[in-house]
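Report on the following structure.
Only a single protein chain was left out; the remaining protein chains are all shown in position.
Chain nomenclature is as follows: A and B, assigned in order of appearance, with residue numbering initiated at 1 for each chain independently.
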Amino acid sequence: MLNIKPFIEKLNGLKFDDMYLNDFLLTWEKTDQEIDALFTVADALRHLRENNVDTSIFESGLAISNFRDNSTRTRFSFSSAANMLGLAVQDLDEGKSQIAHGETVRETANMISFMADVIGIRDDMYIGKGNTYMREVSKSVQEGYDEGVLEQRPTLVNLQCDIDHPTQSMADMLHIIHHFGGVENLKGKKLAMTWAYSPSYGKPLSVPQGIVGLMTRFGMEVTLAHPEGYEIMGDVEAVAAKNAAATGGKFTKTNSMCEAFKGADIVYPKSWAPFAAMEKRTDLYGKGDMDGINALEKELLAQNAKHKDWECTEELMALTNGGKALYMHCLPADITGVSCKEGEVSASVFDRYRVPLYKEAGFKPYIIAAMMMMAKCENPQKVLEMLANKNAQRWMK
Amino acid sequence: MLNIKPFIEKLNGLKFDDMYLNDFLLTWEKTDQEIDALFTVADALRHLRENNVDTSIFESGLAISNFRDNSTRTRFSFSSAANMLGLAVQDLDEGKSQIAHGETVRETANMISFMADVIGIRDDMYIGKGNTYMREVSKSVQEGYDEGVLEQRPTLVNLQCDIDHPTQSMADMLHIIHHFGGVENLKGKKLAMTWAYSPSYGKPLSVPQGIVGLMTRFGMEVTLAHPEGYEIMGDVEAVAAKNAAATGGKFTKTNSMCEAFKGADIVYPKSWAPFAAMEKRTDLYGKGDMDGINALEKELLAQNAKHKDWECTEELMALTNGGKALYMHCLPADITGVSCKEGEVSASVFDRYRVPLYKEAGFKPYIIAAMMMMAKCENPQKVLEMLANKNAQRWMK
Partner (left out) sequence: MLNIKPFIEKLNGLKFDDMYLNDFLLTWEKTDQEIDALFTVADALRHLRENNVDTSIFESGLAISNFRDNSTRTRFSFSSAANMLGLAVQDLDEGKSQIAHGETVRETANMISFMADVIGIRDDMYIGKGNTYMREVSKSVQEGYDEGVLEQRPTLVNLQCDIDHPTQSMADMLHIIHHFGGVENLKGKKLAMTWAYSPSYGKPLSVPQGIVGLMTRFGMEVTLAHPEGYEIMGDVEAVAAKNAAATGGKFTKTNSMCEAFKGADIVYPKSWAPFAAMEKRTDLYGKGDMDGINALEKELLAQNAKHKDWECTEELMALTNGGKALYMHCLPADITGVSCKEGEVSASVFDRYRVPLYKEAGFKPYIIAAMMMMAKCENPQKVLEMLANKNAQRWMK
């Protein structure tokens, strides 16, 4: 049954006007009320769509995707979100374009944006690069808008950078909220964001960083666990510590997976590369030192191989609260005996949590759509109400 | 003049409710009434579009295309069909995605389908693979839907597999029906599905298989002709024989192109690779034996070259019923002296039939749209009536 009122009433109590005509780059740049409002809009959009109500707020307009790293899931989530709101996706494929021929970021950003309402960027490979690039694009289109070059100011959505992966962490958090029946039930819950072994090399740090940077805001006790040498960015650890202090939660670190799992309500075991190594790789890349990069890769794989015991097994899961912690992963996971010989998680644990994991991923299109909508609609409550009142069918069944 | 009633009345007399929320993988999995209804919906959609009536049944939603083999025509037909119904196309480009990195089919199928209404797959290169893959995807999204992961159950459309090419054979059949003025005029008509020489190697068997698997259902006398060694799948021959027996038609085989053409009302001369060779290639491919594959290719080209007399010439056409058989081809054809030195058909025959051949191809977008619509609309009659009554212009001329 369609009932949009609870969402609108919730939004009426929150302050989020600064999100209008703004970007979504890092969760910790947003206030608690803004984060809360975003979850509410995501849920409202889902409620409309599940009731077969058309959610198009655009009759035309482009959503530009710029994937500087491969992606299937995020690509489809972005497409789905754009489509849900009435935007057409146009890929900026830099390989095919003239961008390599000396164009500045500023110029390209403006040239593609004459009719762009949204720009989604994934740029997560090199430390110090991705988020910086996004801010350059953002500044460029803001200038273009201020100077009268652009009729509308395209909104940037960070689809994963070197620092944060906000569409992932926000979708993960919304999954947690629904799983535990509301934010109000999260106080004191224990979440373990832990490293896990993978036979592959150089996975981005943005997932663990995004998780500890966001999950520490809800009064939970968040533990970051990893072997020595697998540190994440210090700046993000500081954010997590500050968040925890502000919300009465905790942020602790350990080098023991076992310790992190003890009594945990939520576990998120996932491989990543060490920050220091990623910094080194960025330097080597900057120098074009391919031999150095290959050597570093071998070294890191050897280092990883020392920590094959960092696997999410049934034994470890048994240590969690009642043995029933919610297992989370951004997918795809390296599943022992399934997608690799030895990996992040045992097949039996993964299989038990397959459906919740899929549902976790299913929040992402709505999170992205909410990011777009809150940046493009000055009064999302009114727009949601109009959509509900219009009650146009998405699909003539 | 817009008149949707005849189509609706026809549909009212047919039973096809099992098509709703189902896939279209093989024509012989569908009942005669379902096939008939699908042709009717295709014709109705064409009638609406020709009268400039908007046929969008979706306000938003994705149609995913997954082309595991190259395609221009089918790609555009799929895009056209999706667009006609209001869906946006999102390509799943496995080269660019993380699918090669150990993801399971099940996971990917769900991850891309959160807002997908249709998935079209082409996978026709290896015997025993394509149709199997489609069924894995179908099972995966059905599970996802049943488990509450997916809000809607995406429909699969087979855009060509190792066994059948239903969008082709259905479009071809609708062309025949229109050419002869109705299904009722097909009883006893002679159709020759014959092999023809091509200088290229390894064309899929799905076209001849699709043709004999479908065309034998309308009381026609279908002959399959090919040189020795160019057998198609035995299972499909069995389907054809059973179909013919059930509808008072005939299914015969011969190794003489000449014999097949004698008195034929319809001829479909087209190259394909021998089933046994394709099976061998699949094995070699499975073993990664590239030398073996290259050797097989040479062998097959040499074998083909022995049958250069299997060309659709004016002399052969003169043997057909009144010398006026309908020449058919799925295109592109290997035209002697045009696209190759020696090929499937002489230039003069091809040229005389160029316009009908193009029209034959023109049915495909409507066939695909009808496949989508019948899987997504519980009551297509009602939806067609609503579209006609609404009478929204597709194009403000």
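In this section, a contact is a pair of C-beta atoms (placed from the backbone, for glycine too) under 8 Å apart; a residue touches a chain by one contact, two chains touch by 3 or more.
Note that the coordinates shown come from a computational prediction; the quantities given were computed from them, not determined experimentally.
For the chain left out of this panel, the touching residue among A:30, A:281 or A:376 is A:376.
Interface note: of A:59, A:228 or A:291, the residue touching the hidden chain in the full complex is A:59.
If you put the hidden chain back, the residue from B:137, B:240, B:317 or B:361 that touches it is B:361. For chain B, the residues in touch with the chain missing from this view are 49-50, 54-56, 70-73, 75-77, 79-80, 83-86, 88-89, 200, 331-332, 334, 338-340, 355, 358-359, 361-362, 364-365, 392-397. For chain A, the residues touching the chain absent from view are 57-62, 88, 90, 92, 96-99, 101-104, 107-108, 110-112, 114-117, 144, 147-152, 376-378, 383, 386.
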